[in-house]
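For this view, one protein chain was removed and the others were kept in their places.
Right, chain A next:
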């Protein structure tokens, strides 16, 4: 038993059975296929023993949003217990092909990104194609699949000419989504960092492995993380911050991979300690008075949803804090637990409706705002928001770049 396993096991005994987690869990609220965090977490865990069959498979309905961890008054690590329990199920029963596929965001992105993307995107928009995808691999026909970009972020970056006045360096972790689907998010981040006097380095990298973790494929997730650590550790050791725009990628590097996969070499720890979400990083600059504040006013009132994966960093609301410096901009917080997509969860045929029901509160809030634009830090949440509301969505970094008046 490693020390994390031990702390998980011990945290069971802190459970006072108050049911606060179950009352807050957005999945248990909309379906009784999932009995809720108290039951699948600290209670069922007592019946999970090595070498014994899995007592209950309903833990597979946990979306991993970590709302339970946040509200628990005694600090039980419920979401981590659930993730490990799911992995045990996968180890015993194998991984369905659909989960294998959606867990490989990078692979799918690589196959669908490039000049042929419009064609593929068009094909995937056709109902018969989506029907076939649902029947054959179990991805719900209505689920929000991203549109591939005609170019990758890395290809753009290679041609990008950086200003020569930089004083400090950061390393950028773009993740799959920025590279294959939304290079413009990465461009905005580079522009903001360079505007603040940073030289941006682009380490070699691969998928952070989060979708592999959340689908229980720990073996593949471990090799993904080990490869990333090898590529990133030299930056961490030189004190060059590793900054990412995908809140789930940065959370994976900081914590999910080490804790859930039980990887704690010194290199893993150094990378974890050296990784920052972009707004966490910008906020720390602002706190030291080092963030440029030459903002143009943006007279807008925009709905903002903090993704559950961002709240799971346990840092408050860094994007709200930084964007509040822009004159004229008013953000309305969603106060919604989760958008329902939870990475790849809401794509799945049997979970699509649960995801949409979980997201209903957020969709209603975005529609009520009357805005034609919503802000959210996580790519899959943005796709889900747009899918559920028809309202366009952007990463907050794009608004920040706009406020700086940066050309993208």
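Convention: a contact is a pair of C-beta atoms (placed from the backbone, for glycine too) under 8 Å apart; a residue touches a chain by one contact, two chains touch by 3 or more; residues count from 1.
Convention: contacts and distances are computed from a predicted model.
Of the candidates "General L-amino acid transport system permease protein", "Anaerobic glycerol-3-phosphate dehydrogenase subunit B", "ABC transporter ATP-binding protein" or "Nitrite reductase (NADH) small subunit", the chain left out of this view carries the UniProt protein name "Anaerobic glycerol-3-phosphate dehydrogenase subunit B".
Only one of A:81, A:207, A:233 or A:272 touches the absent chain when the whole complex is considered: A:272. Among A:298, A:315 or A:406, the one in contact with the hidden chain is A:315. Listed here are the chain A residues that touch the chain not shown: 18-20, 22-24, 28-29, 31-32, 35-36, 39, 69-75, 251, 254-255, 272-273, 275, 283, 286-287, 311-317, 321.
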